[in-house]
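Please read through the structure below; I'll follow up with questions.
Apart from one protein chain that is not included, each protein chain of the complex appears where it belongs.
Moving on to chain A:
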Amino acid sequence: MTSSNFTRRGLLKTGAASGTVLATPTIFTGAAWAEAHTGFTNAPQGDTVTLGFNVPQSGPYADEGADELRAFELAVEHLNGEGDGGMLNTFSSKTLEGNGINGKRVEYVTGDTQTKSDAARASARSMIEKDGAVMVSGGSSSGVAVAVQALCQEAGIIFMAGLTHSNDTTGKDRKANGFRHFFNSYMSGAALAPILAAQYGTDRKAYHLTADYNWGYTTEQAVRESTEAQGWETVNAVKTPLTQTDFSSYITPVLNSGADVLVLNHYGGNMVNSLTNAVQFGLREATANGKQFEIVVPLYSELMAQGAGENIAGILGSQNWDWKLENQLGERYIGTNAFVQSFGNKYGRPPSQAAHTCYVQTLLYADAVNRAGSFNPCAVVEALEGFEFDGLGNGPTLYRAEDHQCFKDVVVVRGKENPENEFDLVEIVEVTPTDQVTYAPDHPQFGGDDATLGECNPGA
């Protein structure tokens, strides 16, 4: 779909030119390299390259942001050849050798998104303009991801999205300079629906409570469409204010609505509170239409499970990745243990899925630069588009060229009944294979025919 300015022919020419330059006496090479590394925003000039990690360091997602930052630090450490190398050892692409990116030592700056679009844009802008970041990554919200992705597109910077699950990030708001490794609402719906049907039957009536913002809408739509395709009926869908803390007045009508499943399209504090309230009001014990009442949380996170405590037990949901994958499901998910071990040794805890996606995104960016032989964003875009890889914990994965979305297996999880410790909160129920969660790039949930990546922008 995209017509990049940076063609393979161009790359070959640059490569040939570089080869010639390398063969010439050293006195000329500095100037020649500088020329090869200009023409795009924040072209690294010295022997270092700066990456910008934009995560929530304050506000309600600060804990998730802290975990993302741990992962970024670890990735930088591994890229620079420190530590045990983590997933560098299992990654199918072998360009990363611990000597930085493209031979340049990796440095990083951090910003605080506060989980607010304007604050996130301001901190990304500062990292790009003041600190010279050549790539921005991170984030814990789709609103922030979409806003920062658009900014990076304008600035001519690569954006490697962190935790963002809304369809729009690689749907109607997709951008040529932006890439998402994390899964999305559609994939959650597609992965969950068959398992919900298998566990709870095909004759179910669902009631949705949906957080009143972009991510809530796309998740509700995705889960509705995929469950309705399995025979479920949607009885009602009610939007709840993002600032709501007590959901009792939204939960109580569910009991008399004729529904026998409650779907909570909530994330973070909203989800912790709505689930806690639903359990308090006896929904787990209730029966409706002659069936046991069930609760579903489409998007799970370890931190939410911690916040919800014992209320999460038995609740089905989906995840992008889980730290127990390789141990429980074997070699397909190779890379998981290497990452968990190196993260665990450094921080004394297993990584969250947010940490995993941030670590992987950093490695994928670094590898793309190495393969392209340039930090030029358009070269990186070309290297990442259609890139197939393995060994980063999710099994074989494709970075689809048409929308810059990663396609891989989706993990369906359930809150554990009797957790052994604070890290052992969810159990893996099943893994839905990639082909079942794959969709057409012009799928209506992703902006249809109108959605386009646009042109890659190298900036200055």
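Please note the rule applied: a residue touches a chain if its C-beta (ideal position, glycine included) is under 8 Å from a C-beta of that chain, and two chains touch if they have at least 3 such contacts; residues count from 1.
By definition in this document, contacts and distances are computed from a predicted model.
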**Prompt:** Which protein name, taken from UniProt, belongs to the chain you can't see among "Succinate dehydrogenase cytochrome b subunit", "Protein SCO1/2", "RNA polymerase subunit sigma-70" or "Amino acid/amide ABC transporter membrane protein 1, HAAT family"?
**Reply:** "Amino acid/amide ABC transporter membrane protein 1, HAAT family"
**Request:** Check the options A:Arg125, A:Arg204 or A:Lys324 and report the residue that touches the missing chain.
**Result:** A:Lys324
**Fill in**
By the document's definition of touch, the residue of A:Thr38, A:Thr202 or A:Ser248 touching the omitted chain is A:Ser248
**Complete:** Had the left-out chain been drawn, it would touch chain A at residues 58-63, 236, 238-241, 243, 245-246, 248-250, 252-253, 255-256, 269, 272-273, 276-277, 280-282, 285-288, 303, 306-311, 323-324, 326-327, 336-338, 340-341, 344-345, 348-350, 420-424
